[in-house]
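This is the structure I have questions about; it appears just below.
Complex shown without one protein chain; remaining protein chains in place.
Up next is subunit A:
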Amino acid sequence: MASSVNTRKQNRLAKAQKEYSERAAKYKPKPPYLTNIVKAFLVGGAICAFGQLVSDFYIRVFGFTKETAGNPTVATLIFLAVLFTGLGIYDKLGQFAGAGSAVPVTGFANSMSSAAIEHRAEGLVLGVGGNMFKLAGGVIVYGVVAALVVSLIKWIIIKV
């Protein structure tokens, strides 16, 4: 008997909660979908275009080939991203650009350096060392797992 009273009470509560969240949803500002997409496109595209310029520079001035220019280009972009993160500029860019600054490899460097700087006060080993991959860890873990599974499947198909 007591339990049925409880469930009825819960039902009433759940109904009230549902009504409330429906009413609240009407007044919640919707994310500006189109503006966000345009911003992400422009900033992300600009970072990639800049990467192309850096890569062309390494090919022309230091005689790298199209394939070998990738490493110094990525290292340069990562250096700049870490520098701008330290100066507090990259996070401002991130608030504006959303995925436009998170998706390029500079966003990966930003997630590592900002975590390292933020947790410096907790010590060099536990703070910096332990937290550097707090956000970037997912990228490494799922990149490695996906790459291993895919290449293992391909290996089995081709060699077995």
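Everything that follows uses one rule, which is that a residue touches a chain if its C-beta (ideal position, glycine included) is under 8 Å from a C-beta of that chain, and two chains touch if they have at least 3 such contacts; residues count from 1.
Convention: contacts and distances are computed from a predicted model.
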Can you pick, from "Transport permease protein", "Cytochrome c oxidase subunit 1", "Stage V sporulation protein AE" or "Rod shape-determining protein MreD", the UniProt protein name of the chain not displayed? "Stage V sporulation protein AE"
I need the residue numbers on subunit A that touch the omitted chain, in ascending order. 31, 33, 36-37, 39-49, 51-56, 66, 70-75, 77-79, 82-83, 85-88, 91, 98-100, 102-109, 111-113, 115-121, 128, 132, 135-136, 138-148, 150-155
